[in-house]
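Below: one structure, written as structure tokens.
All protein chains of the complex are present and in place, except for one that has been dropped.
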Amino acid sequence: MGNMTELNEQALAKYRNSFLHEVEERVEEGDWVKMCMQCGVCAGSCTFGPHWEHSPQKIFMMIRAGKREEVLRSDSMWMCTSCYNCVVRCPRKLPITQIMHGLAQYAHRLGVAPKMQPTRDLSLIFWNNCIKTGRVNELRFTLSLYFKDGLMAGIRQALSMQSIALALLMAKRLNPLEFFKGHECKDKAGIHRMLKKAQEIESRRQGAHK
Amino acid sequence: MAKKEYAFYPGCSSQLRGSASNYLVSVNTMCEKLDVKLTPIPDWNCCGASISYAAAGELTRHVMTARNFALAEQHLPGQDIVATCAACWLGGRETKDKLDASSQMMADTNEALKEAGLHYKAEAQMRHMVEVLVEDIGYEEMKKPMVKSLEGAKIAGYVGCQTNRPFGIAGESFENPLYLDKLVETMGGEALTKYEQKVTCCGGSLAFSEPAKSQKQIRDIVESAYDHGAEMIVTPCPLCQANVEIYQSEINRKQGTKLAMPVVYYSQLMAVAYGGNAKQAGLDGQVIPSKKLDEIAAKVVPVATK
Partner (left out) sequence: MSDMKTAAYLCTGCGIGERLSAAQLAKVAEREGKMHLVRQHAFLCSSGGVQLIRDDLEREGVTHLMIAACSRRAKTEAFHFPNTAMSRANLREGVIWSQPDTEEARETTQEMADDYVRMGCAEVKKMKLPAGNPDLGHARRLLVVGGGISGMTAALEASRAGYRALMVEKSGSLGGWAARLHKRTAFREPYTDPADTGVGEMIAALQSDPNIEIVLNASIAKTDGAPGRFKVEIAVESGSARTEDVGAIVQATGFSTYDAAKLPEFAYGKTPNVVDQAGLERLAREAGANPIRRPSDGGEVKSVVFVQCAGQRDDSGIHLPYCSGFCCATSIKQAMYFKDANPAVDTAVIYTDLRVPGNGEDFYRSAQSKGVTFTKGKVTGVEPGGNQCKVSFRDLILDEDTAISDVDLVVLATGQVPNSGVNIGDPEDAVADAEVKPISILNLSYRQGPDLPQLKYGFTDSHFICFPYETRRTGIYAAGPVRRPMDIAQATEDATGAALKGIQAMENAHAGRAAHPRSGDLSFPIVRLDGCTQCKRCTVECPFGAIDEDEKTYPVFNESRCRRCGTCMGACPVRVISFENYSVDTVGAQIKAVEVPDEFSEKPRILVLACENDAYPAIDMAGMQKNVYSAFVRVIPVRCLGSVNAIWITDALTCGYDGIMMMGCKHGDDYQCHFVKGSELASVRMSKIGDTLTQMSLETERVATYEVAITDMARVPRLIDEYAAVINKIGMSPLKGFA
């Protein structure tokens, strides 16, 4: 994952003139994009709205305008907090949150998502953490997050957050021993087999969109 | 009232010494008083939460959730699955809707589940604990186990996002859901119904990745509670609780504010009203203790006034 496979490149060639079709076929819930009526309610309802370089409304317009690079390389979709405010307010009932996640994932899959995007890193660390044992190890998750940019940066981060960690520790809501062994599922192996299979099916399906 | 039984999906944060472990403690106390039996789904796994989208494809995420469904159907047949975490519940609802709507996705999911020796029959329903309270038990029944009132404690009901959107509790509006206020009033507290940050997002998991932006949200949420004279914030969501409670010290440190607003779960209010002590109500898990709630919990009530 991360780099465009040859298969992907072949599949993409035919989309060169129509990013909208590419999104419709390859992005989760992407076939909804064309139904946007450009009212802008999503843009006005967004939690981190002011921090989006392009609002969802604009992203939909850019997709129609064929601005493939600008959309996929944008860090806008990574600003989504999954608050679903746009979804419940959209008069056309577009699953906007899911589309934003879908676009983010697609960009990541193609390897064009912005590097060092903190939310992307968070997502990857979280997922890797949870599939390892089947359950999230909150301590290790937090630590991997802090140390993702290297040892020194991690120590700085950890130090700045130490009062919080201490407070949680005191409230028995953080377990230092989790670093060595945390909660985990019994059937770890089964879960791993299952996920491997799911990913296999998924790439098969993605390849099927020719 | 006959005992109600549910397949319980606690979620990662509720585990022992997890960030929402006190939530689980209070839920257990509350359910015991309401004669609700929660049986954890054997060997349940993480739902993937909302944030795993970059790494995990759609099918992969549905498969993770479907494993829990399949386990529940196998071990606790006929029981609705109940989650206490907003994201777990939302993820479950999304997976269920998607699989119900797409036979292709259902077939693919079961193909993957087969690797873990499981099969999902699409029978189990995904419920939130709040739905169980509001729909299965009702406000009147919720009053019955009460041994003390919250004595007009001023409480800002912070519903947040994912318990409210996109599914929400049936019959409630997305812009101004009322169940949390009703619950507070049922327990004898004073619901600050004009609290305008009721459904504002706390930043969710982006509290980790975009701390400055999220802390601005959290500051608004807490300051508005102060503006309305709140003694505490109550929430149904573990991530809301954690974000809004634990980052107050960070905000104070960076911005020179003096925020110290307790943030509790609805289940803690109920556990206290039902006569639970501070430990049984998970109050010892507060980073910012609620003096008011601690006092009420400590109060000894004469037996059987109700």
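Order as written gives the chain letters A and B; numbering starts at 1 within each chain.
Keep this in mind: a residue touches a chain if its C-beta (ideal position, glycine included) is under 8 Å from a C-beta of that chain, and two chains touch if they have at least 3 such contacts.
For clarity, every value in this text was computed on a predicted model and none was experimentally measured.
> Given that one chain is not shown, what are the shown chains it touches?
Checking the complete complex, the chain left out touches A.
> For a quick check of understanding: of A:Q57, A:Q105 or A:S144, which residue touches the chain that isn't displayed?
A:Q57
> Can you list, in ascending order, the chain A residues touching the missing chain?
Within chain A, the residues touching the omitted chain are 18, 20, 34-35, 37-38, 57-58, 61-62, 64-65, 92.
FYI, only the chains that are shown with their structure count from here on.
> So how far apart, in whole Å, are chain A and chain B when each is placed at the average of its C-alpha atoms?
23
> Can you name the residues of chain B that touch chain A in the complex?
Residues in contact with chain A: 12-13, 15-22, 43-46, 48-60, 63-64, 67, 87, 108-109, 111-118, 161-162, 165-166, 168, 174, 199-201, 203-206, 208-210, 213-214, 217, 246-247, 249-250, 253, 284-287.
> Within their complex, state which residues of chain A touch chain B.
28, 47-48, 51, 79, 81-85, 87-89, 95, 97, 101-102, 104-105, 108, 113, 118-124, 126-128, 130-131, 134-136, 138, 142, 145, 161, 163-164, 167-168, 170-175, 178, 183, 185-187, 190-191, 193-199, 201-202, 205
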